[in-house]
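Left out: one protein chain. Kept in place: all the others.
Should a chain be cited, it is by its letter among A and B, assigned in written order, with residues numbered from 1 in that chain.
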Amino acid sequence: MNRRLMDIWVGVFVVIGFAALLFLALRASDVASSNLGETYRLKARFDNIGGLKVRGPVKSAGVVVGRVAKISLDPKDYEAIVTMKIDKRYRFPKDTYASILTSGLLGEQYIGLDIGGDEKMLNPGEIFARTQSAIVLEKLIGQFMFSKAAEGTDKK
Amino acid sequence: MPERLFSAVAGLGHSLNNVFQRLGFAARFFMMLLRYSGQSFCRFRLTVREIYFSGFQSLLIMLVSSLFIGMVLGLQGFETLQRFGSADALGVMVALSLTRELGPVVAALLFASRAGSSITAEIGLMKATEQLMAMDMMAINPIARVVAPKFWGGVLSMPLLASLFSAIGIFGGYLIGVVFIGVDEGAFWSQMQGAVDFRFDIWNGIIKSFVFGIAVSLIAVFEGYDAIPTAEGVSASIRRTVVNSALTILALDFVLTSFMFRGL
Partner (left out) sequence: MPFDDRLIHIDKLDFSYDDRVILRDVSMEIPRGKLVAIMGNSGCGKTTLLRLIGGQLKPTGGFLSVDGQSVPDMPLSNLYALRRRIGMLFQFGALFTDISVFDNVAYPIREHTRLPEEIIYDLVLMKLNAVGLRGAQGLMPSELSGGMARRVALARAVALDPSLIMYDEPFTGLDPISMGVIGQLIRKLNDALGATTLLVTHDVQEALDLVDYVYFMSGGEVVAHGTPDEIRKASDPVVHQFVHGEADGPLRFHFPAPPFGAELMRERANA
């Protein structure tokens, strides 16, 4: 086996391997958008986070602006504390609404930010004052049935 | 009857003893391998040669099998997802199965049977024909000159082969899902991009393949070096390389998966 030829084939092999890795990075996972660059942290308290998970997306107007970094339970009032990493480029007003939403009917859960009108912006480490918890399907159905039943008895 | 029971227990103890003894030998061998690796890195050409034999020459089998696995994933995934009306998530399913599990695992299994067995055969035959001993008598350390380059050639090839496996597999899934069945192309790719995380899914897969590469290459060179220098001895070593590699890959995969993807 010619040495030069072998070197060339090994070079080809390495190039193909890295091309495959590049394909996985750019085409299969879109490394550019999942990489947030510089971030700062914001917190929010929820009564119930439903199926929200670490690394779940934080979206504003449907655009991913951050990821869930940590989820913990406050031992005093039993509320969930969700820490988010938010892209440095985006700042949000103090009265922004953070709610836990579901993409599609059965999709993953994410935090949606509804922008308020306050002039003041949230500083790194601060807490969203206004939040809305996840909607738990069973509770929703329970409420619906209860109110239907109540309607029924009212009519009689 | 108690005599037979006794001999069965003794046999069990004996084979257990053997297993641990060989594990000890392998660990000592690995230490020696690492110690002489520096010498062989100074002559990287030797390792390049081994990358050619174990990496480049495994390309074809990787390409063909990954394409087929991707296409099967596309077919089966579509069948199942369609029942829940979420055929758009086909890309996610194909990409995650490949990058997290099938890419590293199947590529390593193929690598063990394609390259691992030939590494064992080559070293074993060199031992059987006294080539290793001759080298040693020429004041050339056979571990630095023959074993370490083969080991590192395998270790370096494995992540590249696994990446390639995943990439071609995804392409196979695309071919079946989008081109033949008609899943929406935009949904296929964008859902995949939304759900697959580079650092979490792909990078962990690469780490897995790296670990498998170390395991398979070590088993292959050890079995070759430890072979009984006869025709039967070498063939038994090759068999052990393939069997032990497969078991090790699957067991390690379980361990790594439980560490990497726990809590999700």
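Quick notes on this one:
By our rule, a contact is a pair of C-beta atoms (placed from the backbone, for glycine too) under 8 Å apart; a residue touches a chain by one contact, two chains touch by 3 or more.
If you're wondering where the values come from, they're calculated on a predicted model, not measured in any experiment.
The chain not shown here is in contact, across the full complex, with B. Considering B:Q21, B:T129 or B:T230, the position touching the chain not shown turns out to be B:T129 (whole complex). Shown as candidates are B:L34, B:L60 or B:M138; the residue that touches the absent chain is B:M138.
Annotation for chain B: contacts to the undisplayed chain at residues 122, 125-126, 129-131, 133-134, 136-141, 145.
By definition in this document, only the chains that are shown with their structure count from here on.
Taking the mean of the C-alpha atoms as each chain's centre, chain A and chain B sit 35 Å apart. Partner chain B is touched in their complex by these residues of chain A: 1, 3, 6-7, 9-10, 12-14, 16-21, 23-25, 27-31, 33-35, 53-55, 106. The touching residues of chain B, when paired with chain A in their complex, are 45, 48-49, 51-52, 55-56, 59, 86, 95, 99, 157, 159-161, 163-164, 166-168, 170, 189, 192-194, 196-202, 206, 263-264.
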